[in-house]
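Take this structure, written in structure tokens, and hold onto it; I'll ask about it next.
One chain of protein is taken out of this complex; the other chains stay put.
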Amino acid sequence: MIATIFRRALYSLPIALAVSLFCFLLVHIAPGDPINAILPPDAPADVVAQVKEAYGLDKPLPVQFGIWLFRVLHGDLGRSLATGRDIWPDLHSALANTLVLAAAAAMIGFPLGTMFGSIAGAFRGSWIDRAAVVLAVAGVSVPHYWLGMVMVVIFSVLLNWLPSMGASPDGSGVWALDWGHLSHIVLPAITLSVIPMGIVTRTLRGIVGDILNQDFITTLRGKGLRRGGLIAHVVKNAAPQALAVMGLQLGYLMGGSILVETVFAWPGTGLLLNNAIFQRDIPVLQATILVLSMFFVGLNLAVDLAQALLDPRMRR
Amino acid sequence: MSNLVHVRDLTVKFVSRDRTVHAVNGVDFDLDQGEVLCILGESGSGKSVTLRALMRLNPPTRTVMTGTLNVGGQDIITASDREIESIRGRSVAMVFQEPMTALDPVFTIGQQIRETVIRHEGVSKADAHKRALELLDLVQIPSAERRLAAYPHELSGGLRQRAMIAIALSCRPKLLLADEPTTALDATVQIQILLLLRRLQRELGMGVIFVTHDLGVAGEIADRIAVMYAGRFVEEGAVREVMRHAKHPYTQGLLGATVHEGMRGKRLTTIIGSPPNLANLPTGCAFAPRCPSADAACLEAVPGLDGAFGAHRARCIHQPAEAMA
Partner (left out) sequence: MSTTRPEGYWSGVFKRLKRDKLTLICSGILLLMLIVMIAAPLIAPHSPYQGSMIRRLKPIGFPGYPLGTDELGRDMIARLIYGGRLSWTLGISPVVIAFTIGGMLGIIAGYAGGWLGMLIMRVTDIFYAFPSVLLAVAISGALGAGIFNAVLALTLVFIPPIIRVAESVTTSVRVLDYVESARASGAGAFTIVRVHVLPNVLGPIFVYATNLISVSMILASGLSFLGLGTKPPEPEWGLMLNTLRTAIYNQPLIAMLPGVCIFITSICFNMVSDGLRSAMDVRN
């Protein structure tokens, strides 16, 4: 088992390296001189020279990548063009907010999707099945930024039940567990949960349907097992795949929340990215993408390991 | 009514919106304690469906059964789901064709044996474990303790099928149903499994119904043979009788298409054509379209089985002279 963990971790190293290379290159695919992407246009000449020196911008690309990677590994993600401040502290609190939002959306979307999907898979062809399929298609087809606006119109504008903007009553970016904060998270979390709910429903319907069609289900029925005993077998067989889908969806929630965060002005990485795009603040864009995608790489690894742990056929 | 299995005029239909498949169309037989019956037939002849009907294991929503079906004195057709569930795995158990897919891949062999024992006998986990060890011993799986902790994919095909048999035997059933249990195995392993099944059958005194398409396997293990075609028994009798003096042209065709003793120097023959569509059965003898000696009379009505119950009898109005001996 330890060997498995080690080997899988080793596999994701080159991926992580390639991902950082991609993020590094973002500065270079931006139009114009990379220096303009890193420094404000009105920077004095000596600062330009100093930064060029520090980033090795006069050296060949591979060397630049090495220098950049060295800095990143030492926790230096650079400075924001717009504010001139270190990126990391801002990114850190934004990341925490995005994580809270993604977790809340997962807590809504995953159980509902699991429930609808399992029931639909167990009763293929029934009206419940057809309803779940429609629900799943609607869930993955809805433009969630629009759904967010619909929610705001209904629950904030018309009913005036819930706040439509921000993460907290006092406007600070810090999140806490009380009603004031909870009321702010309800609408964005529900909005964000719709896509993973659709995908989990669709996937679990497939998984459960497939398992129930397998030969061993007949064997189990032939052994006299009742419904409860059968469910235990279905759950254990479905768990590895279900978990994999949910793990990836959690990653998509983190990386995909940009649109919903923009609609609800949620102070997370998405809003940070949106502002960075608006202000053409490439270093912030680069740092945010890097951290989010590294998180995704790590999540992929964790899903892989969890699958190996749950499915004896994958332990090798 | 003292028979272990008592079947009269059993029919099984699969009904769906588009069509109805007549899988079993009037089957009669009895099986005594300690007797081995082999049901022989091609795929689609209804032999597996007959076998599964004995445990009501066909898909519950689409299956319609009629006739009389008694197993161990219990009426299978009218029993409640609860009653059926307590018969399955306890007094009637089944061994399946492909142990790789018939065993749950994410549960250990031990877990899959224990859950059956605990389900039916309500014993503690430790006792169930002890029983599992004895069972692996019984089916001759070496290093039992280690094998109980193994997952199905970690065992060889032969060991997997032995484990499958151990699960089936875990509550000492009176009736063992075997659905082509050797078909998926290598030839050498096939023989080992057959020998094991025969020995266990004698030691435990079980009734066994064995479904196969392989005449050689049937001859090896059966007391009686029933040849099935298009959902009916077309010939039945003691194994030697049927093998040596086949009455029905279909049985003769099967014998002619199989390599066995006494075939040296003779031509192998084949049965031309393919089995009938069970959604749309012809009137009259279902084998007539493929039969070398069929005539207009064959198409008028389904021939009855001639001869007394339990004797060697066949469902053919012509009963041609034995084509081979």
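Here the chain labels run A and B in written order, and each chain numbers its own residues starting at 1.
What we mean here is this: a contact is a pair of C-beta atoms (placed from the backbone, for glycine too) under 8 Å apart; a residue touches a chain by one contact, two chains touch by 3 or more.
These numbers were taken from a predicted model, which means no experiment stands behind them.
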I'd like the shown chains that the missing chain touches, ordered by label. A
Sole touch to the unshown chain from A:Ala9, A:Met107 or A:Val137: residue A:Val137
Where the complex has a chain not shown, which of A:Ala54, A:Ala131 or A:Val150 is the residue touching it? A:Val150
For chain A, residues touching the missing partner are 15-16, 18-19, 22-23, 26-27, 29-31, 137-138, 140-147, 149-150, 152-153, 157-158, 251-252, 254-256, 258-259, 262-263, 273-274, 276-278, 280, 282, 285-286, 289, 292-293, 296-297, 300
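Basically, only the chains that are shown with their structure count from here on.
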List the centre-to-centre spacing of chain A and chain B in whole Å, with centres computed as mean CA coordinates. 53
In the complex, the residues of chain B that touch chain A are 55, 57, 85-90, 93-94, 96, 98, 101-107, 115-116, 119-120, 151, 153-154, 164, 167
Contact set on chain A toward chain B in their complex: 214-216, 218-226, 229, 233, 236-237, 310-313
